[in-house]
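Missing here: one protein chain of the complex. Every other protein chain is in place.
Right, chain A next:
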Amino acid sequence: MEGFITQQLSLEAKRQEENFPIYQLVTPEGELTDDGERIYNAELVRRMYKHVLRARLFDRKAVNLQRQGRIGTYAPFEGQEAAQIGSAMALDEKDWIFPTYRDHAATLTFGHSMVHVLLYWAGRFEGCIPPQGKHIFPPAVPIATQILHAVGAAWAEKMKGTAQVALAYFGDGATSEGDFHEGLNFASVFDVPVIFFCQNNGYAISVPVERQMRSKTIAQKALAYDMAGVRVDGNDCLAVYHATKMAAQRARDEQEPTLIEAVTWRYGAHTTADDPTKYRDQKQSEERRKYDPLLRLEKLLRGQGDWDDTWAESLHQTLQQEIEQAVREIESYPKADVTHMFDHVFAVPTWNIREQRQYCQSLLK
C-alpha cells in the first residue's frame, strides 16, 4: 500500500485573489495611474461624465417618481454608474446587451430612451421595446438567466460569421446560480464571443458577498473555465471602459469569452420596496461616497485642466430638461390598451386568447 504513495498529497487550496488585483486607471483621488496616463483622452472622459451625470439624475428622479406613486417599484443603481457606463460605451453599436432590472445606466448609454425605461417601471411592456437596430434585451428579472441568452445570441453571431459580441450584466448574487456556471461553461466549451460583466456591489439584497461565496473574488472563477478573468475598480469608469474594450476586441478577434468583475457599491436599497437599514450600516454607504464614480471623473477632469464650470452647469441643465421632458411624455402617454396583453402571446393568437380578448374588450363598453 505504501508503495503507491509516492508524494505527499497537498489538499491546501491555492488562494487566487493575489492573481486578481483590482485594475485601476484613475485613483479614487482622480489621479491617473501610469497606464491611465497613456489612455487618457479628455473628450472621452467628458462623454463619460455626461453619461454618468445623466444616469444619476435619471435614477434620482425615478426614485422620486416612485415615492410619489407616479411609477411602480424601482431598482436604483446610484453608485454603480461607472461600471455600467464604462462597459456600455466600450461596445459597438451592433453588439448585444442583456441587462438586469438595475442596469438602466447601461441601457440608456447604449441607446435606450428614458421614456422606455420609465414606461417599464410604470408597468408597461412597451418599455421593453428597444430602438430599431439596437440589440438591447428587456431587463431580466430572474437572477442569472440572461447570462445564457447572451451566450446563445453571441454564439449565433459567431455562427453567422459576424464580428458582433454580446455582453451580459449580472450581480454578485447571480454567481451563486446554476445558470452562471452553465453560461460560462458553454461559452468556454464553444469559444463564444461573449462578455460576462458582473457588478459586485457587495450585497444580493441583504446577503453580503462573504455569505454568497467562499472565494475571495469573482474574477478568479474564470480560472475554472479556462477563460480570462479581470477584476476592475467598478467606480473607475475609464478602467471599466478599457477592460471591456479589450474583452470585446478579444471576443471579436479570437472568439473568446471574458469574465469581468467590477467592484462597486449601491448606496441605496435593492429596490424601493426594500429597507437597507435592516441589513447594512448606512454610515458604510456614506463612506463609499468618497469613491463615487461621478466625483472621480470630476476630480480627474479638474486635475487634467479639462474641467469647465460653465460646461458642467449647462450640461446639468440640459439633462434635467431631458428628464423632465421624458417624465411629461410618459405621464401624457395614452392609457395602456387592454388588447396589448393579448396581442403578443403568440404570432397568431390561439382561439382562447382571441375570445378572451373579445370578452375583455366588451367589458370596456
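The working rule: a contact is a pair of C-beta atoms (placed from the backbone, for glycine too) under 8 Å apart; a residue touches a chain by one contact, two chains touch by 3 or more; residues count from 1.
The working rule: contacts and distances are computed from a predicted model.
**Student:** Looking at what's absent rather than what's present, what does UniProt name the missing chain, "Thiolase family protein", "Pyruvate dehydrogenase E1 component beta subunit", "Light-independent protochlorophyllide reductase subunit B" or "CheR-type methyltransferase domain-containing protein"?
**Tutor:** "Pyruvate dehydrogenase E1 component beta subunit"
**Student:** For the full complex, which residue in A:A153, A:L167, A:V209 or A:A222 touches the chain that was left out?
**Tutor:** A:A153
**Student:** Please pick, from A:D35, A:E126 or A:E329, the residue that touches the omitted chain in the full complex.
**Tutor:** Answer from the full complex: A:E126 touches the omitted chain.
**Student:** Of the listed residues A:P21, A:G123 or A:P142, which contacts the missing chain in the full complex?
**Tutor:** If we include the chain that is not displayed, A:P142 is the one touching it.
**Student:** Tell me where the left-out chain touches chain A, residue by residue.
**Tutor:** With respect to the unshown chain, the touching residues of chain A are 96, 125-126, 128-130, 137-138, 141-142, 145, 147-157, 159-160, 166, 178-179, 182-183, 185-186, 189-190, 340-341, 343-347, 350-353.
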